[in-house]
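Removed: one protein chain of the complex. Kept in place: all other protein chains.
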Amino acid sequence: MTTPITKILVANRGEIAIRVIRACRDAKITSVAIYSGCDDTAYHVRLADEAYWVGPAPSRDSYLNQRRIIEVAKISGAQAIHPGYGFLAENAAFAKLCEDSGIIFIGPKSETIALLGDKLEARRTAIKAGLPVVPGTDFDITDMSQVKQNAQEIGFPILVKAAAGGGGKGMRVVRADDPLEESIASAVREAGSAFGDGRVYFERYLERPRHVEIQILADMHGNAIHLGERECSVQRRHQKVIEESPSPIMTEELRSRMGKAAVDIVKESGYIGAGTVEFLVDQDRSFYFLEVNTRLQVEHPVTEMVTGIDIVREQFRIAEGQELSFRQEDVRPYGHAIECRIYAEDPHQDFMPSTGTITEYREPAGPGIRIDSGVLSGSEIPIYYDPIIAKLVIWGRTREEAMERTLRAVMEYRISGVHTTLDFACAVMRSRGFILGDYATDFIDREFPKRDFVCRDATVEERAAIAAILYEHLSRHKVTTTMARTPQDDSGWKAYHRARGVRRLNGGR
Amino acid sequence: MTTPITKILVANRGEIAIRVIRACRDAKITSVAIYSGCDDTAYHVRLADEAYWVGPAPSRDSYLNQRRIIEVAKISGAQAIHPGYGFLAENAAFAKLCEDSGIIFIGPKSETIALLGDKLEARRTAIKAGLPVVPGTDFDITDMSQVKQNAQEIGFPILVKAAAGGGGKGMRVVRADDPLEESIASAVREAGSAFGDGRVYFERYLERPRHVEIQILADMHGNAIHLGERECSVQRRHQKVIEESPSPIMTEELRSRMGKAAVDIVKESGYIGAGTVEFLVDQDRSFYFLEVNTRLQVEHPVTEMVTGIDIVREQFRIAEGQELSFRQEDVRPYGHAIECRIYAEDPHQDFMPSTGTITEYREPAGPGIRIDSGVLSGSEIPIYYDPIIAKLVIWGRTREEAMERTLRAVMEYRISGVHTTLDFACAVMRSRGFILGDYATDFIDREFPKRDFVCRDATVEERAAIAAILYEHLSRHKVTTTMARTPQDDSGWKAYHRARGVRRLNGGR
Amino acid sequence: MESVSSRPGCQAFERGEMSMPHTRDRYIVTVDDREFDVTISRDVEGYVLEHKGEKRHVAVRRLSEKKFLLNIDAASSEVDIARDGNKLDVFLEGKHMDVRVEPYDLAELRKRAGLAVDGPEEKVIRAPMPGLVLTSEVKPGEKVEKGKTLIIIEAMKMENMIRAPFPGTVKEIFVDAGQAVEKNDKLMELE
Partner (left out) sequence: MESVSSRPGCQAFERGEMSMPHTRDRYIVTVDDREFDVTISRDVEGYVLEHKGEKRHVAVRRLSEKKFLLNIDAASSEVDIARDGNKLDVFLEGKHMDVRVEPYDLAELRKRAGLAVDGPEEKVIRAPMPGLVLTSEVKPGEKVEKGKTLIIIEAMKMENMIRAPFPGTVKEIFVDAGQAVEKNDKLMELE
């Protein structure tokens, strides 16, 4: 039995809200945006068919305001809510509230989210489904006096993880001589602030694993399909920044084993919807179950680019009770895709968030480029939310072509007003480890031990000097630029180029 | 023997110059832009590595200024010139000048351009290669007193075509009761103005043919490959506006026959480079050779989207003397692509060009969208050149998905300051003929006899009325919008939405 | 009113708002050829516009000099508005519309006086774009049908036929072949 959906409330902001709104347009579904006090002119509000205010800027009062969001869904007549990622996307209580309110939550059932959202329960489920797991605790840390002993039992280095976690928040690597209690306290605080749940636990920290994940889709009719892998090892602050597909280490054989493992846990958990099964892969290409993300991932476009499948539209189909629009054998990845997340952060200052107004915003374009962005010229990057600006997703026939195009796109992108991770993306594309495909989750530490993400042309400083001198010189001589059209008025632009024609230059770059 | 190219002069402007500059970036080739007096801050100038002024605004003084362009190539140290389309792209004399100056012309040899550029010679070559042709004259029209008789011999309706023509310029359909001499005179003038060559000739005008073309690539090593077809039947003023691939009428068998025919004429003419063999296809799926375009076509991205092959980079490879990077059997088109050319024209005023400043320019984005554009916010559309703003190229897994995404993109696009053909593209996507794939070159006349390209939401006028009233009302009451921050200052935006939460609305759209 | 944060990153949200007095007014609005008779007032929720008994609740926010974001019964619309003589150019969903707003009383007076909203009909043919006059296809005194080509202007390398918008007689021709014209330059007068 299928329930046609004609109106969807998108319970998110920024690029992912826009991504879902676009899928709604394609599917001829009316989209309803919500916005906080500081987002009333945000791009997702402008693009949506309808828009409702849900509360003041802080997310707990707006994008996490469950009752208000349900209320807006009812007022607007939306039959379904798409949570995007983050915010309420993996909140079992909210999924339950939707179910109880007769609203379709576009995601797995609330009990599946609860089961897999608890990272410890997820481990148990994985073991039951026959998946290999990393050694770790199967309890959360409550007794701070015990932590040293617990850690030693597992063996340093350990990884402190938020039980409710995701996105690297509340996560800390602790080595034998690090201050363990301080790290845990900080992780607990961060987890509490991010998820409203400060529980953390330990896992053995694998030193140089690769982070490889399998995208899955499962409908209500028992079809569970995987769309191949994404390689997500390039991380900062334990958060992915650059992803690609296929993984440089992938073989047909490994893909089919990992794909099968992902489908196995999907079936074991009664999973319905889009999701991602994350694995760590060590240098022997052994893989270990890490967790299931019961949501659309930030990096889903990487898979869309190589498979041609619109994952969000498949989510809609699943939510309507339809069958998936294809079978496992129809999934034939072609070419190579790379995603660079562009954050408002300063890579030269330890990826410190950079707030403010984007004074100019101009996207690159041309063959192989897809940009999922959440901003426009004039948009502000508020302090309340994730500082993601956009996702640059590049496709090429080969990995090499995808890297070439990524570099071109990064150079062409213009974002002024805030610092961004564009420079970082550029440096990664030029790094030996990335070019060779030989990297793991310690990529940044190995490749950029000094965090010197220098990427630009050697003449950039000279050109900056020339620009600045002209600027100051002209101001100093009190030349206004608005008094144009006097006979002597000439920037040299034309005269220069007429004369240039007659003799050979040294310069250029 | 291969000649590595490290620097290319791009002898064009607008979107195609940018397309080629991007390919240069990908290939790590330095790009040299040229610009006329009115393009000194144009986007192609900003994106290129280097830029040289070549003359005043009128194209004959700048973008057609052959000696100056060769001079700039030498000054800048460019080994090769890419002509884009239009301007000097199919000018055999310019290709010859390049050859004689020791500069690689990225295109076929000058004699091939001369042979196939003369539409009458091209006909003879096609016949020699065994291709079917449309009945027509094999002489150009010089004696105006004879034209009536010539036309009657071929049989009305006839099509007057420029021998040096392309892009619909200098082309006229003449029916039995139309003023023949007036049409010819007008065609001669237009051809003279566009090509500097006023020769025209007649062909039998097929009433409802489809215009289907085959993209080919041929290297210096005897490899000639076709990349499948593009359907280009949606035309206004005999100029393509919307193209797609595959053609809705294509079968595997027909594609392979047309592909073979295209490769045959390529081989017959000793063609080297990228090119397009154009055919008319009638309702029985019989096809007739029309002409060979010895250049990169405006609509080449359609083929790039379905094959994944970067045609411009293959042009570079061919020019360097390398072999093509793939074989015929590697070309496996996947999915469906649609291109909508966005012109600064008013579709409601018979596609009258609309000049001026683009006050706001904001591109759509998201899955399946590629935009090759030549403008930015603030760009001017000069009267001197083709009024093309951008090409919206959409990919979908199926034709239906491609159409859905095209509609979404058209709705999301914002271009203010000039009229555009966005409305037209939208109307086409919603028209019965296009949706069914049942259309021919008379598409516009059949589908929109009244040129009523109405496409927007029924409430658009009501919303315009509301916006205007608020605007006038507020001005009338002398409310300035800059004096904000008084306690009473409130747009109603927040209060409105707080209150909206408590009761059900009727409205929305 | 809800208290709003003044922290950076959210300041936009206090800028550019429009206040208005609590009045009630009636207007006649003409959008292209369609006429609306609308009453506007303010209530606690924002603005209320009433047309033929149907109410619309509207919130408005100025995004820039000419750009507004409207929320009409929750539906979002981004609108550009520019004054163009005695009318407004409203750009919405890719469509440029000519909109005239008249206070109801004035519109009534005008109608009673039998005047059209545009004043007397324009008999002057103007250049729809800048370009070069190629030829004039008619002569002064010549009678023309609606749709007859009057003048050919070349722009963007295309020949653009300027046709008679109504039947009439050529009174005067203001341009010669070969002459460059700007947009809105007078080309010809019919009568």
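Side notes on the structure shown:
Per-chain numbering from 1; labels A, B and C assigned in written order.
In this text, contacts are C-beta pairs under 8 Å (C-beta built on N, C-alpha and C of every residue); 3 or more make two chains touch, one makes a residue touch a chain.
Note that this is a predicted model, so its numbers are computed, not measured.
From the options A:Ala194, A:Ile225, A:Ile338 or A:Ile358, the residue with contact to the chain not on display is A:Ala194. For the options A:Ala93, A:Met144 or A:Ala468, the residue in contact with the chain missing from this view is A:Ala468. When the omitted chain is restored, the residue from A:Leu47, A:Cys426 or A:Ile444 that touches it is A:Cys426.
Per the touch definition above, the residue from B:Glu50, B:Asp118, B:Asp140 or B:Glu314 contacting the chain not shown is B:Glu50. If you put the missing chain back, the residues of chain B touching it would be 32-33, 37-38, 40-41, 45-52, 56-57, 76, 355-357, 378, 380-384. Where chain A meets the chain that is not shown, the touching residues are 169, 186, 189-190, 193-194, 237, 349-350, 352-356, 359-360, 383-387, 410-411, 413-416, 419-420, 422-423, 426, 456-457, 460-474, 476-477, 479, 481-500, 505-509.
To be clear about the criterion, only the chains that are shown with their structure count from here on.
When you average the Cα atoms of each chain and compare centres, the chain farthest from chain B turns out to be A.
Between the CA-based centres of chain B and chain C the separation comes to 31 Å, rounded to the whole angstrom.
With centres set at the average Cα position, the gap from chain A to chain C is 44 Å.
Computed centre separation for the pair chain A/chain B is 36 angstrom, with centres defined by C-alpha atoms. In chain B, the residues that touch at least two other chains are 411, 493-494, 496-498, 500, 505, 508-509.
Looking at chain C, residues 2, 61, 71, 74-75, 78 sit in touch with two or more other chains.
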